[in-house]
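Missing here: one protein chain of the complex. Every other protein chain is in place.
Moving on, here comes subunit A:
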């Protein structure tokens, strides 16, 4: 994904000698909070990009009324804020608010051991994570790493062993290997005859985490084949080679899923929840309204039974709106699969192209197909429309917005939101197309699409929440099975393009020197990307780790509600002569209650538990207060 807009100020600091006092005149601004409470590592980029954030508007009376006129508002806010940001940056530098010991960084330190150790003889398949898929007859289907010959042999062993246990009327679930007091590796098996899946992990994932991941891989297979077809294929010939049946795209998708599970940043799988696009309640209602009106439109009424579900989803798998029949919901895994397909496989879809895709939702009905009408909601058209409207409305704000959009667009990778309509009827394409077209037209005419595009790359940041010392957090609302988190720059869940991936399948070998190279500020674009990816990887591992402090190996919470703090500190003895960067002092929090799940990572150096707890509470309060914006609560029900 391209750089988000509005980040340009980071590179061009202009010296302006304006008094700091202006800051004080705006006590309501979150900036004030941040400035008076210098944290050890202030996240500048995230702190100051608030302008692009819809909530901030709230604190200022001028914007309280008209959210729909977002663009113009944003424009003014932007110029306003840019000044302020520069000032602030300037003043902070001159005041030297940077604390004594710690370098200011928006990084979290590397907390986890690197696999690579040159001294030990390297095992045949030394990977942090490995996935195998094979048929029950022992035919390989897919392997994440490894040469074919090696993998064949290993799968032979898996097959033999599982068969041995099958003969003894049992199944192997998991193997945990350890040495002394530390668990070295976990091997988890999932037997979904005629398919057998296995995962190996040297990380701190629990057996349950790994089972979830395997289930997702299996779900993908079902998604393309359907359970019925799968059993049919294998019932005919037990040693059927599924590889001949799967397409190249399937393998690409499997690789991609594995890759994104292993090295990407995807709390979706960890939490088993959907990410939701943050937007105003009114906007969301407008979206729901648009969907509903077209489904319930008298013209469409005849074909009303045709549509089952409707979804509008923003890049990164962020759910915007759901249209669903009363009393029915879609399983999170099904939606993850769908989103994964849309944002991985179908982003090349042209503006005027529509997709009519049979897809099996394994958790909905694993033996049948539903049919999806997928249409990307590109800005191209909206820009044209906007441009034509520009003449009439003369709003420069809007044109400036579309400028940004066009800036983004040249790189074709920039993901687009998508409209998905799901039907159970094979031949209802035209009916859905009609509904879809109606929805798209409405979205454009009501400027909802612009808003989605604008918001989806922005989200909210830590600065919006009065929570001190917090680097990043994930809040999952159990009721909604959705989670939110502050924006991460360049975050893109489903679109880490495969070409890049092939190289940056960073096994830790490549990354072992990461600690030093991270400090090297100057880097080429690729380096920057790699570093960002490494950052996300660290973040993900940290989240996985801290979540294990409230939930046990089998996915059962320690108790109804658990509050856990985890702190990493330098142990005093410097290891293997590596130049030590900053001293590690990271405090994390995992909080589990029947209603929510909060995972939180603090800035390096912030270790006052009480303050962190206060911050955590305010995050929870904030998330509850803004529930309407953060989550799709009910969706459009018909």
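Here is the rule we use: a contact is a pair of C-beta atoms (placed from the backbone, for glycine too) under 8 Å apart; a residue touches a chain by one contact, two chains touch by 3 or more; residues count from 1.
By our rule, contacts and distances are computed from a predicted model.
Undergrad: Name the omitted chain as UniProt records it, choosing among "Ras-related protein Rab-14", "LAME_0E06260g1_1", "FAD-binding PCMH-type domain-containing protein" or "Checkpoint protein".
TA: Of the names offered in "Ras-related protein Rab-14", "LAME_0E06260g1_1", "FAD-binding PCMH-type domain-containing protein" or "Checkpoint protein", the one UniProt assigns to the missing chain is "LAME_0E06260g1_1".
Undergrad: Which of these touches the unseen chain: A:239, A:296 or A:570?
TA: A:570
Undergrad: Where does subunit A touch the missing chain, residue by residue?
TA: So the residues of subunit A touching the unseen chain are 110-114, 120-121, 123-127, 130, 150, 154, 157-158, 160-161, 164-165, 170-185, 187, 200, 202-204, 206-207, 545, 548-550, 552-553, 558-571, 573-575, 584-585, 607-610.
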